[in-house]
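Note that this complex is displayed minus one protein chain, with the remaining chains in position.
This part shows chain A:
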Amino acid sequence: MNQWIAALRSERIKLGHSRILLLAVIDPLLCVLIGLTAGMEKGDWMGLLLAMSLIHAMFFLPMLTGIFSAFVCRYEHEGGGWKQILSLPISRPALYLAKLLVAAGALALAQILFAISVVLVGLYQGFDLSLIPWELFATRLLGGFAACLPLAALQLFVSTMWSSFAAPLVLNMVFTVPNILIVNSATVGPYYPWAQPMLAMMQSNIDYNFGAFNLPTQSLMITVGASFLLFLTAGLMYFNRKPV
């Protein structure tokens, strides 16, 4: 536990002056534009959330997940840092989990900023704050964040395996694009890590009641949890044995 906190504090320095977290700001800003032009009916908070979620959950979240996961490995790949850090008194799992947590933290930041931007757009358009369906909002936003975690674990696995910053990103992009099609499939969609964030944020809505969107939240979250554990275990086992 101490090791893990030490690793986390060490990762914190590495983020240093990099502007990677700006991406977590740009995402909601672009979503604001969509929210402002969506022309929602006054007071339709859920409609606004869905409209703004479309691009955010379908593209930005999976992309950001891949970027953050690759980023926490980037400087180790570039500067030969793996052999240095793994020669220190820190266990490999502790380091791995610290890196995963940094990526998850950046995603959480993106999701929080997104939530704030939805509320601000609503207020700007004169929606009544007291009418926000908090419970639904929270379920969607937290669910969307949680659904990024299997992908984060998978992308971190790939990012530690390939000593390159760009390669995992290309892979991530290639698998994110088909999201548009995959959500139509109720059988494949829930198991497709790149689609899970959008399924979690947009499912079972009157406007989107086709294909995979129809799945109840609970069963999706079970899939998310199981695939997270699967990818995390595989990644940890690989990293633990990786020759450096």
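Everything that follows uses one rule, which is that contacts are C-beta pairs under 8 Å (C-beta built on N, C-alpha and C of every residue); 3 or more make two chains touch, one makes a residue touch a chain; residues count from 1.
One rule holds in what follows: contacts and distances are computed from a predicted model.
One chain of the complex is hidden; its UniProt record names it "ABC transporter ATP-binding protein", one of "ABC transporter ATP-binding protein", "Succinate dehydrogenase / fumarate reductase cytochrome b subunit", "GCVT N-terminal domain-containing protein" or "Coenzyme PQQ synthesis protein D". Of the listed residues A:Leu88, A:Leu120 or A:Ile222, the one in contact with the hidden chain in the full complex is A:Leu88. Summarising the interface, chain A meets the missing chain with residues 3, 6-7, 9-10, 13-14, 16-18, 75, 78-91, 241, 243-244.
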